[in-house]
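Everything on this sheet refers to the single structure shown next.
Every protein chain of the complex appears in place save one, which is left out.
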Amino acid sequence: MVTLTHYLALSAILFGIGAVGFLVRRNALIVFMCVELMLNAAGLAFVAASRYRGLLEGQLTVFFVLTVAAAEVAVGLALMVAIFRTKKTTNVDELSSLRG
Amino acid sequence: MGALFEWSWLIIAFPLLGFLINLISTGQTRERTVGVVASMAAAASFGMSVLVFAALLARPPEARLVEVSLYRWAIVPPLTAEVGLRIDPLSTAMALIVTLVGTLIHVYSIGYMAGDPHIRRFFMFLNLFLASMLLLVLADNFLVLFVGWELVGLCSYLLIGFWFEVPYNAWAGRKAFIVNRIGDFGFTLGLLLLFWTFGTFRYGPIFEAVEHRAVEAGVVTLITLLLFAGVTGKSAQIPLYVWLPDAMAGPTPVSALIHAATMVTAGVYLIARAHPLFAMAPFVQGVVTLIGAVTALWAALIAVGQFDIKRVLAFSTISQLGYMVAAAGAGAVGAAIFHLGTHAFFKALLFLGAGSVIHALEHAHRHPGDPSPFDPNDMRRMGGLAQRMPLTFWTYGIGAAALAGLPPLAGFWSKDEILISLRGIGGWATLAYGLLLGAAFLTAFYMTRQVGMVFAGSPRSHAAAHAHESPAVMTVPLGIFAFFSVVAGWINAPGLGALSAWLEPEHPPVFHPEQALLATLIALAGIGAAWAIYRPQAWPEGVEDPLRPVLRGFFTALTRKLYVDELYDFLFVRPFEKVARGVAEVVEPYGIDGAVNGLARLVQSAAGRVRRWSSGYVRQYGLSVLIGAVLLMFYILWMLR
Amino acid sequence: MVPFLVEAIIKSAILVLLLLTGFAYLTLAERKLVADFQARIGPNRAGPYGLLQPLADAVKLFFKEDFIPEYADRALFVLAPLITLIPAILIFAVIPFGPELTLFGYRTRLQLTDVNVGVLYIVAITSISVYGITLAGWASNNKYALLGGIRASAQMISYELAMGLAIVSVVLTTGTLQVSGIVEAQRNGWLLFLQPLAAIIFFITGLAEIKRAPFDLVEAEQELTAGYLTEYSSMKFALFFMAEYVKMIGFSALMTTFFLGGYLGPFVDHYPALGVVYFTLKVALLIFLMIWIRATLPRIRYDQLMALGWKVLLPLSLANVMGTAVVVALTA
Partner (left out) sequence: MGELIVFYLLAGIAIATALAMVITRNAVHSALFLVLNLVVVAVFYLLLGAPFVAMVQIAVYAGAVMVLFLFVIMMLGAERVGGATGLRWQAPLAGAMGAALIGGALFAFLQTPAGLAPAGSLPAPLGDPATIGERLLTTYVLPFEITSILLLIAMVGVVVLARDSRSEGK
């Protein structure tokens, strides 16, 4: 019997992997992908909850998250291209000119 | 017909719309357009007032009260603030006076202000002024009335200081505003007390409660006293009248508007409006009546010693307001509003006439290119203008005669009614009656003096000798006002009594021939006395004022406005300035600045250490967030354990 | 559960088998037809009328050397042809080939699955079919290949928008996302007549999506040698080739389903098997049209391609969607 807990646990694991990836990888593009993975994990939790509660709102939330993620990726990648043009790198550790 | 009342908010909306149109119009708009838009807005408001008035007139007298609820402003239990209009005889009468006078002044301003670089701002404020006053007048509760009251104060400040490039003008605007604030402070307290007592701001329930004696008389006494404090500010009564003479700093149409229609009448209107409250506090009624009467005499006295053509009129207004306040205080609301109306016409006439004179002198002075400093308001530099500006002279003469109370002009009837209403009461009212008779004499005196100095004799300056009549856009309103100054009194003449029937059907106006005779004699006496002193033949060459040798030191005191400004300066302004300087020199640099700087230094040193956390590494920030999230999660788990 | 699975497996098997032979003879048909258009004879040596030519080609490709460049990304280089082929085949899962009919006493629909999000499924699958080509280009580690791959994906992404919007017009008109529902909605008239603009846009964008002439810039020999195919040979090349032709069939099937009434035709209600015939005929007609276009029109330039996609087709399809929405809202 697959329960909500199964899905929530899977979601938590995926989220955790995404979070660790975000903190460990230095390639800005992969860092970005890790954010997408985390969003995706959250989406899974939403849809699972939606199924087990019999509510549609979870799916709608995922729908909105998807569109927002699309917008975010577009802008983020454009930023990255712009940064690459001037800095010639996508290493996040070399993009630290806002150091205090 | 009832549907018309639903649209009565248009009376306020039209000038507001004019204000908005001129606000959003570009700087390139032609000045003519600006003035026409503003005047049309005022005229539309007047038209709407007439319609509402007619609709109300069509109703039977006992049904002449319509309350229009417009908008629920705020609900903060127990306070429900609603914006509503009260259409009743008093408010429509006021609205008619305000919009009629206001419209004519707008039209006049097109000519008077022509060429001013900031004419758009001027007309915007003028429209806003009118809208605020109408809001004040038409409101159905004290709160909205207060909003209008304050807006009127703001507009007066803006307009008195309209030519703020001259420091004196800005100072005069500030003075008007601050003096009004003092009165408003009492007014605000009165409103709070009112709400505390009655639990509402709406006129209807409050007056009903008063009628049923549902509240203690003591509280009402306090409330009315506090409200009266506001009145002394706005309607320029002792002790807060000092701002009005300085309000002459504004353009002349503004003075006319302030004196005739929009600003100073607000106080009288408030007393009339809150009449049921005042009726319950006989002590306050006595105070109001006496203060009004004393103000009337006091201001009339000062007016005798003034040389500025507008300043004389300003003190005259204070004096006439004293009449109205005294009448309203004595419960003669009809008489007070009657005088308010007639006064609006002839005072507007006088101001616009004075404006016409000033306008002419200024142009005549500027024309030959005389570089010497020249005050076009100074009556000592005038004289002999009757031949050069006949229209202005004749209309001005009518206004002066109306103000002096010569029958059958407007001032005669309304002043008479006030005097009669005070006669039968006895006690303090008799005292007030006496004072007002004295004031009537002085009124006739100083008006004759002014007419004599300005129009009679030979010119006493180059500019006066070369003055010309003003353009039609200025003289036509003069003619209209002159017409009203003649006939406005007949509306309430004995036997007709239309205004009284309209405002208070139960009190028809009474006419005592002997009173009328007495008043006429007093006025003639005043005119005669003034003419004896100021006729051109009696005026030797080189003498500044023939009255000075007669009164000697006292005349100097009169020209210095009886030293009241100096007294206030000594009593309030100087000590306040000392305290302020003390605060500025001691408390601020050491107390406040010290605290702020110390805090800043603390933050600075702390930031120096904290900024090392801001490493610029995105991943490190992310790690901080994750650590925070983990800690939070475990905290929640621990709490739920 | 189990009968459902069995049915699905049987259906899929038949489908794949049909597609594979269909693809093989499609290559022959194209060569023959183009030859005819160009007044040539075409392949005629292998078997009667060259009917065994596809077989000969297969044998030839099979025995070629399977070459992998040294600096290529080996895993992706191998996977790319598969990633290209699979979505092309997956499209057929929701296409109804005929109405419901009884076969061997078993009532079934000539459609693998009739999900209620069929149209979305089609959009989703088309959108991921970009991967194979892009990856093939990248994995080859070759400039021409990479440029070809990027060009291909840019082209496909650009035209996907207009294509999606054309499909939206169809969905708006029929009011369903179920593919069989769209077919059934055309009983009273093909959508080709109701939505002529959408049909034209769909056809043009479809040509670009499957990179047929005149949109075959990806393989523009003059500029890119063979584009993303440059480093491919032998069976892997054959897989790409196969994917191309399967996509051609798939697109024709989609066009038939969306605009030409799918399996509908005279007497189809009485003889359901006729539906398959109609369907096949319509698909064949469209394929003929595509070959005809290939033989007739020259290849357009890359900037012309982008301008056409973004400045003509996209606004047109947007306008069409808006117009359709207004009409639907007014008639509802």
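Letters are used for the chains, namely A, B and C, taken in the order the chains are written, and counting of residues starts over at 1 for each.
Note that in this section a contact is a pair of C-beta atoms (placed from the backbone, for glycine too) under 8 Å apart; a residue touches a chain by one contact, two chains touch by 3 or more.
It should be emphasised that the depicted structure is a prediction, and the values quoted were computed from it without experimental measurement.
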{"item": "Chains on display which the left-out chain touches in the complete complex", "value": "A, B, C"}
{"item": "Residue ranges of chain A at the interface with the undisplayed chain", "value": "1-10, 12-21, 23-30, 32-34, 36-37, 40, 43-44, 47-48, 50-52, 54, 56, 59-60, 62-64, 66-75, 77-82, 84-85, 89-91, 93-94"}
{"item": "Missing-partner contacts on chain B, residue numbers", "value": "617, 619-620, 623, 626-627, 629-630, 633-634, 637"}
{"item": "On chain C, residues whose C-beta touches the chain left out of the figure", "value": "73, 76, 115-117, 120-121, 123-128, 130-131, 134-135, 138, 146, 149-150, 153, 157, 160, 177"}
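What we mean here is this: only the chains that are shown with their structure count from here on.
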{"item": "Cα-centroid distance, chain A relative to chain C, in whole angstrom", "value": "33"}
{"item": "Chain A and chain B, separation of their C-alpha mean positions in angstrom", "value": "66"}
{"item": "Whole-Å separation of chain centres (CA-atom averages), chain B against chain C", "value": "85"}
{"item": "Multi-partner residues of chain A (each touching 2 or more other chains)", "value": "none"}
{"item": "Junction residues of chain C - those touching two or more other chains", "value": "none"}
{"item": "Chain A - residues contacting chain B, complex", "value": "19, 22-24, 26, 31, 92-93, 95-100"}
{"item": "Residue ranges of chain B in contact with chain A within the complex", "value": "611-619, 622-623, 626"}
